[in-house]
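Notes for the one structure printed next.
All protein chains but one are shown at their positions in the complex.
By letter and in written order, the chains are A, B and C; residue numbering begins at 1 in each of them.
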Amino acid sequence: MGIINRGTIHLTVFALIVLTFPFWFEYTGGYAGLDTKIIIWAIFALGFDLLLITGYLSFGHAAFFGISAYATGLMLLHYSSNIIEAMIVGVVVSTIAAVIIGFLTLRRTGIYFSVLTLAFGEMFHTAAVSIFSGLTGGENGLTGLPTPTLFGEKMQGSNVFYLCAIFLIIGFYLARRITRSPFGLMLKSLKSNQTRLEYIGINVQFYKNSAFVLSSIYAAVAGSLMVIYEPYVATEFLEWKTSGTLVIMSVMGGVGTLFGPMIGAAFMLYFENVASVFLEEQWLLALGIMFMAIVVYLPGGFVDGYKRMMRHWVKKNQA
Amino acid sequence: MSKKHDKSKGLTRRDVLKISAASAVAASTPMFFVKDAWAQKAIGNFPVNGPTVTYGFNVPLTSIYADEGEDELRAYKLAVKHLNNGGGMVETLQPNALKRNGVLGKKVEYVVGDTQTNPDAARTSARRMIERDKVIMFSGGSSSAIAIAQQYLAQELGVIFMCGLTHSNDTTGKDKRRYGFRHFFNAYMTGKALAPILSKEYGKDRRAFHLTADYTWGHTQYQSMKDFTEKEGWTTVDNIMTPVKTTDFSQFLTPILNSDADVLILNHYGKNMNNSLTNAVEFGFKEMQKNGKNMEIVVPLYSRLMAKGAGQKNIEGVLGTTAWNWTQKDDDPGSKAFVETFEKEYGFPPSQAAQTCYVQTIIYSDAVERAGTFYPPAVIKALEGHEFAGTGPGKTLYRAEDHQCFKDMLVVKGKSPSQLKGKYDLLEIVSKVKREDTVYPVDTFPGELGPYEPA
Amino acid sequence: MVNQIFLQIVTGLQLGAIYVLIALGLTLIFGTLGVVNFTHGALFMLGAFSAVIISGNYGFVAAIIIVPPFLFFFGVLMERFIVRFFYDRPHTDQILVTFGFAIVIQETLKWIFGSNNIPFKMPAWGRGILKLHEYVPFLDGFVAYPKWRFILITVSFFTVIALFALLQFTRFGMVIRAGMNDSEILSFLGINITRRFTLVFGLGSMIAGLAGVFAGPVTNVDPGLGMFYLVPSFLVVVIGGMGSLPGAVLASFLLGMAQSFTVSFAGLQAIVVYIVAVVVLLFMPRGLLGKKGVLD
Partner (left out) sequence: MAILVVNNISKHFGGLQALFKVNISVEAGTTHSLIGPNGAGKSTLLNVLTGQIEPNEGSVVFKDRPLLNITPHKINQLGIARVFQTPAIFPEMVLLENVMAAVFASRDGAYKFNLLESRRHAQSVANFAIEILEQVGLQHKIRSEARFLSRGDKRRLELAICLAHKPSLLLLDEPTAGMARHETESTIELLRSISKKNMTIVIVEHDMNVVFALSDTITVLSQGQVIAEGIPDHVRGNPAVIEAYLGKEHA
């Protein structure tokens, strides 16, 4: 196998698409701020897919996104506008939360797990609005953040975009490596048959927890970047609807495909912010109908749809 | 994204084209023609090129405040129409620099966004308007969290934000921003205006029990009602914070049944207020006797849409404050012009949110005309400390130090069903509170406005 | 003090009664069909919406008569044209399609009626307060509580009884209970389960409609109401144990009491339902009364 294998090609193409995103996105009706937001959500969704591979559906991933966002924001506000410390603290704090919550929730499976994560997530959200409002700024959000800087350079505009883009590319590279590693095989096996996995001598709990923490690190990075992009933290970051949006993006794009959830994220945000303009107040109705159509006619999401199209095309050409 | 604001790096192709075109023009134009352009550097979406200028209206189109948002949007559309063709308050504003041919000779256009009553969504939507649609000013909203979130964005990107309905002290207090202006009144002014009327109507020896929505606005509203009623001699028995997501308030009302309070103050807004009031009436508080007095319910912040949502029977006789009511059309020429044109356009009278949004649009445009430029720092200076009349009763002042607006406001109470004159006539004006009675010192609240030129 | 505790207990009961009404249908559908129905909140809202409109025009009794069958019919159609295709699909797909449908219902109603709160007038016979001190000997002084809340508790009580009776004593109920334990058995027995599944779904949404009729005057009505109750009703069902009807009832009252007795602790009151959920699920893996193997 040479240096130029399929993986390298995939990664290069992906990197090119991401890095040139701002240049062609404008011509599709997009705009500068939205491309950054799409990239951030793509990181979030990508990490979520690492958990979905194991078959565990979390409804509380907003917690890690939000906790990291608040920690980053508080660092920017009270410590320094330098993003390095802020991001590190954001991710570390959020990861600690993930280790604890993961340890508690992963002892349950199926819908019980989903609801437990939901309960934890909503607990954080409600606490941020009420008990901790002195710290979080309550429902007004964390405001008054300085413009984040990196080595004295202001993190605004395309600086933020490329910062996020680099994280996404690294994140995608890592996620791809993870799914192709023995570790990734264990995650896949976990979804397929947990009992069997235990009976080949695997410590299932450890793997589950690792996947949970890994995916929440992605969420934390995304949350942290969100604050660098927005210098503002909304309590909605912690709300269950954020987790719900993440689930919807993943399912629409195609669970377990890595590409799918990212495409789902891009589609959702594009639709919500660009296409919605033509539909005015009926955009949400249109979105609801679209969810249903996709899940009925395209169960594997966009990636599945693409694969089907390709198969169809190949068949036609063969015939 | 920094196509506009950060020219040193991250140039996009379009920018490169724009810049080269601009330098070509600059090179071929005598220097004195572009003098102003050199004095006023590019901020936000300034300079405005082309024959039109775009405003952004960011209102809740989905979620619980959608009805209010739609009414705001109606007002905005009407304001744009009046700016371009004359009519409405464009005729009554005093002093008046508007020319009825758009603003600075440019025809006014607008784009619409949905805040979803979610600050994150609101900011994303506002960014779309600013970055893609190149709006020179944006406005709207039905909640303080959203107004504050957008104010910060406005400051960051150098585009003026004219707040819609926002009642929290923070908007022009802790979170005041140079690029944000508020026409609406706030929780502090509600307490200041309402407390004297309460003691006049219900007596000085009253014991109040508060239910407060557990978020920033609720807290400030509770604080100001507590302070001002206690100044009138009232006693505050207790306060219970109610979670925002409560739909049934019975568990909070039971402790009041057992207390010796004779006034119930509901520091709630929107759906919270609709339900807490409905439940309070159901619990019989309106017919109850406590300490030998009739039990009373007070809802500090009122709006017609909210009153409608709570039901006429429930709001009957309940006191509260509101910024403006359409029945004031007989009071002053500004209100008259607005209500009549609005009714003619849409067939029903406007809400207070609509009035605020309409005035904000007109006043911004007037400031641009007076400044003679869209250059945001110049427009801000034209708005700061500006006093005018003809947009409602009395004179209106945009205070320079905190961008809070001071004007007359209303204490109202719900009419009884038998008094109603039509579908939209729900509130009876109890008192017209003069501007002087609502003014408070700037240093009441902390906060900095920030620089004229965004960093 | 006695008065206060008594009143909070009553409040806990009636809060629980609303939860019961909403959660019963959800847990029935969960347990029998294995469908995670995110539309359930919207069905409740639809019930309340139709009730407020019908009772505004034809009186409250008309709403009681018309709304539950309407929701039954609606549920049957929904099962027939949407849910049926998702029995064997992963929960994520079920969530997405039912959530999408919930948005469709919500936004359609918003389109037609606007987003503003619609006040739900109680019928005259339900208005007013009951003077409890006249009935309960150990209460002293003046202790009153709204009549409607007792109606709510009664309705909820009889709904539970009726549903249990239906499940315990009819052949239809036996089949459903068998299905709750192991749906494969039924197909081995050659029982036409499809038609019964449709009926169960209809029944579930009918109860949601009933909940809408009786809880509407308390919560008022707006298109966002469904989303409001979605999360709490899921908590109830899961705390009770997926698919366990007695569990749902127990969990409802547990949550109601928890909310009622934490009123004076602002932050705690907001998160108490989640704390209860976390504690129960950590110590009782399948909820209060859940059985092994149901929807793991």
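Assume a contact is a pair of C-beta atoms (placed from the backbone, for glycine too) under 8 Å apart; a residue touches a chain by one contact, two chains touch by 3 or more.
Everything quoted here is computed from the prediction, not taken from an experiment.
Trainee: Can you list the shown chains that the hidden chain touches?
Mentor: Across all of the complex, the chain we cannot see touches A.
Trainee: Taking the full complex into account, find the residue in A:206, A:278 or A:313 that is in contact with the omitted chain.
Mentor: Per the contact definition at the top, the residue touching the missing chain is A:206.
Trainee: Tell me which of A:80, A:147, A:189 or A:282 is the one touching the absent chain.
Mentor: A:189
Trainee: Can you name the residues of chain A that touch the chain not displayed here?
Mentor: Output for chain A: 174, 177-178, 180-186, 188-189, 191-193, 195-204, 206-207, 210, 214.
Throughout what follows, only the chains that are shown with their structure count from here on.
Trainee: Please compute the C-alpha centroid of chain A, do the same for chain C, then give the distance between them in whole Å.
Mentor: 33
Trainee: Report the inter-centroid distance (CA atoms only) between chain A and chain B in whole Å.
Mentor: 35
Trainee: Using mean CA coordinates as chain centres, what's the gap between chain B and chain C in Å?
Mentor: Computed from C-alpha means, the inter-chain centre distance equals 38 Å.
Trainee: Which residue numbers or ranges of chain A touch two or more of the other chains?
Mentor: As it turns out, chain A has residues touching two or more other chains at 126, 129-130, 281, 284.
Trainee: Two-or-more-chain contact residues of chain C, please, as numbers and ranges.
Mentor: 107, 266-267, 270
Trainee: Would you pull the chain B residues touching chain C in the complex into a rising list?
Mentor: Against chain C, the touching part of chain B is residues 62-68, 70, 214, 240-245, 247-248, 250-252, 254-255, 257-258, 270-271, 274-275, 278-279, 282-284, 305-306, 308-314.
Trainee: In the complex of these two chains, what residues of chain A are touching chain B?
Mentor: Per the touch definition, chain A meets chain B at residues 22-23, 26, 29-37, 126, 129-130, 133, 137-141, 143-144, 147, 154, 156-162, 230-232, 234-237, 269, 272-274, 276-277, 280-281, 283-284.
Trainee: Which bits of chain A are touching chain C when the two form their complex?
Mentor: That would be residues 52, 57, 104, 107-112, 114-116, 118-120, 122-123, 126-127, 129-131, 240, 244, 247-248, 250-252, 255, 281-282, 284-285, 287-292, 294-296, 299 of chain A.
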